[in-house]
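A single protein chain has been omitted; all remaining protein chains appear in their positions.
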Amino acid sequence: MFKRLFDWLRQPLGLIAVGIVLLTVFSLAAYGIFLTQQSSAQPIQFPHRTHVGFGIQCLYCHPGAARGPSAGIPSQAKCWGCHQQIAKTQTSALLAPLKQAVESGTPIQWVPVAMVPDFVQFNHRAHVAAGQNCEDCHGDMTLVTIAENPQVFNMGWCLDCHRKAAGEDEAKLLKLADCGTCHY
Amino acid sequence: MSENFSRRDFLKLAGLGAATTAVLTGCGPASRFVRREPYMQMPEYTYNGLSTYYATTCRECAAGCGLVVRTMQGRAIKTEGNTNHPLNLGKTCARGQATLQGLYNPDRVTDPIQKARGTALGRESGNLLDWDAAIQVAADALGKHKPEEIAFLLGLAPDHLDDLVRELAEATGINPPLRFGALSMFEARATLSRAAENLFGKSGIPYFDIGGAQVVFSFGANFLETWLSPVSYTRGFAQMREALSKRRGTFVQFEPRLSSTGAKADEWIPIRPGTEALVALTIGRLAFELIGGALPRAFSDVDPMQAAAKSGVKLETLQRLAALFAGSPHSLAIPGGPALGLKNGLSVAEAVLALNAIPNNFGKPGGVFFSAPAPGQMESSRAASTREMRDFITKLADGDIKVLFIHGVNPVFELPAEMGFKDALQNVEQVISFATFPDETALEADFILPDHHGLESWGYQQVGTGTAQSVLSGAQPVVSPFYNTRATVDVLLAAAKLAGGAFAQALPYVDEVAFVQHRIAPLMRESGGPFSAPEIGAFSAYFQQHGGWWKKGTDLLPPNPADVLNRDLDQTESEFVGEGEFFLVPFVSPTLAEAGANKPWLQELPDPTTTVMWNTWVEMNPATAHDLHIENEDVVVITSEAGEVEAPVYLYPAIRPDTIAIPFGQGHSSYGRYAAGRGANPADLFGLHFNQAGDLAFAGMKVTVRKTDRKQALSRMESLMGVYGEGLGQEK
Partner (left out) sequence: MNSKIPEIKLSEEQTGKWGMVIDQDICTGCQACVAACAMENNLSFVGEVDAGYGRSMHWIRIERFWEGEYPEVKMTPGQPMMCQQCGSAPCEPVCPAFATVHSQAEQLNLQVYNRCVGTRYCANNCPYQVRSFNWRDYVRPEPLPNQLNPDVTVRRMGVMEKCTFCIQRIHKAEDKAKSEGRELTDGEFTTACAQACPANAITFGRIDQPESLVSQLIRKHGHGVKHLEELGTLPSVTYFKGG
């Protein structure tokens, strides 16, 4: 029985069929992978562009970047500090989730955008102190509403920059290219 | 494409398929699907991604070590010692480290619950209450009974709760709270205190300045494990040993079974159980003979030859040890552990304490003191002896007590089953437990009104012993309560208010914090503290920030040595109860202590001497085992006059052939998933026998050992090191 099947598969039509099946499997696989990499929608369509446009500094809402490992998401009290004085907050459909969250006292479930895997220990402070600007990694926030990553944060990209930063300084390179600098 | 679809091609295709599957299933990083919740209102001293540290007090035992807990985003991450705290100077024991596994334990009591007695905790067996209803229950319990029908049974920590209940008792006439804990039973605190009273005319827990001593003789004291204040005594031991500037101190341990404290001794003297007092007095006599002068009354009656024969210690050894003890002006003798749990435990304590009169080290560096009294510490709030517990149980059984409140203690597990605590509860109308954990006692209650975990609580602990300074250790919440629990002090305050009458007037405090502030307020006028403040708000803030209040300089009290040797001391050997051929030495597990079994990492710590994890074992000398045809991991039944216990044998090279030993700490029937149904509880073996001071004679038994035909593998660290360790055999 298997012999008949193989014989059929060997003829041109069979090969096409096999090709179609394989193609389908691989497209489904690719789509599946694509799906796993998709983040779900943000609870609030937060317009970074608008806020930066008002001249608000990144560090006003994300002060952790200058002090410690994580930049942090501002507390709802901080959002509300400005927004309760803005008339539009009461009416805008976009801002309804914020109003609702503050009034009901439930935290907003933000979807993280810029993130590194669990096995990477990233420290914002060192990068800010080394003179990196926020947009060097996170892109130009005047151009986007919801934050997007301009590049994938993979190790090659990190190391490229680390090597550049070290320049000809061997000791610095040892430190910046050391596995133990990020992985522990 | 080849003519034949070869096996190789098939494998290739199969491999590709497998790869696709792997990619599809294994690729999505779980962190893609996380959500980040911001603070609603970020505390002003908090930064995202940076830790905040809070000073508080460890509640794993009653010693009162200061902790600094690292928290991050409202979670407790790590406990560290408070480096400024005079008791532990930044150090902790294993239990202090693992306290977080109690805080975030999956089996805590999450809500106030009304339940049927004796049933496990669960939605089916119980009826969740809201706190208003729960407080009404407590209020009714207080208000609808006569004061003398109400009793409180409290643990050894925290002290502020004890102070509150004591205040309530004084104002309303309810029974004063009784405090108890398995550690106080095994430490035989009442015995130590009584021995001090007999010798020095004043009761109190003695403090031993091990750090300043050059020769330390310990009769059973397990001061490097769980005894009184293990962290500070370990520091003392290290100072005695380390002393690079002076001669390295010598340490001799007298005990029938080598404990993990004894393992650090330069010499281990495996004396026959029951002869501790005799050996101590003999050493005293021999030492005095070396020094010369008139033999004092205390030592005059002993016959060294006979003592050597009875104790199994050679006369030459006794002479050598006496010379060693007499040879230093800084010799120290410490009574403790199972030696005090003999039927003549008080005699042992007196005889050993009397040895300290030879160098006359009382009140001198390297000697014996009375512990520095903590601010506000009252004699009445000491731990009850086991005999007092028995009297209390009799009261319960007689129906004299209608309402019993229980906090911080688990007598159903800790007390000998023979004492009948569980049965006595049947005659108590209402049992209200404040347990954080569904332990055996909490399950026998009608209501559980869960207290916060120690790391979520306000309060203080009076440091009873272990440091030269007078210390009140402060506690504050390091995280907000994780579950729907409420501070017991707050519950009592609210209930007393609802109950009305004398109760409402007895406790004029708004809440727990106000009560703590009220109690620490007198310290504001004291000088010599680490900080000062003109008003209570600031003072209280400093108190929490520093982790407590302590006086500079020593507050140790010298005992009065005048009459120590001018008396007859009892040298008779201890009697033993039971017909068996083995002396039984029960000891508190050094890693679990009395309440550590619910923390998985404490379970996985190897015992320091046997390296056994996660279970109970019976220690037996290999030669004895050989004679009885018992092998390692054979399950044996130990029978005493009171009961039976089953556990596998561990062939322990450092135990007398006529003695077996068993650790206390396991054998829970509930108390969370990591404790329940694991190991055996030696308390089932203890008969109702007390020493002269009323402490349980837990080491005063003779037992029989019967081999069963079963084997039970013991998980242990030794000889199983590394990833290719020898297998254990069958899964259980």
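Per-chain numbering from 1; labels A and B assigned in written order.
One rule holds for everything that comes next: a residue touches a chain if its C-beta (ideal position, glycine included) is under 8 Å from a C-beta of that chain, and two chains touch if they have at least 3 such contacts.
These numbers come from a predicted model, not from an experiment.
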Neighbouring displayed chains - absent chain, whole complex: A, B
Options B:Ser184, B:Asn198, B:Ser218 or B:Thr234, residue touching the unrepresented chain: B:Thr234
Sole residue of B:Thr57, B:Thr92, B:Ser457 or B:Ser640 that reaches the chain not shown, by the stated touch rule: B:Thr92
Those residues of chain B which, in the complete complex, touch the missing chain: 72, 75-81, 88, 90-98, 100-101, 103-106, 224-225, 230-231, 234-235, 237-238, 241-242, 244, 248, 258, 260-261, 263-264, 266, 268, 270, 482, 590-591, 600-606, 608-609, 611, 613-615, 621-623, 653-657, 673, 678, 713-717, 720-728, 731-732
Contact set of chain A toward the excluded chain (per top definition): 69, 117-121, 123, 125-126, 129, 163-164, 166-168, 170, 173-175, 177-181, 183-184
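Just so it is clear, only the chains that are shown with their structure count from here on.
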Centre distance in Å when chain A and chain B are each reduced to the mean of their C-alpha atoms: 49
Footprint of chain A on chain B - complex, ascending: 1, 3, 5, 20, 23-24, 27-29, 31-42, 47-50
Sites on chain A touched by chain B in the complex: 6, 9-10, 15, 25-26, 29, 32-33, 36-40, 62-64, 67-78, 105, 107-112, 115, 117-118, 124
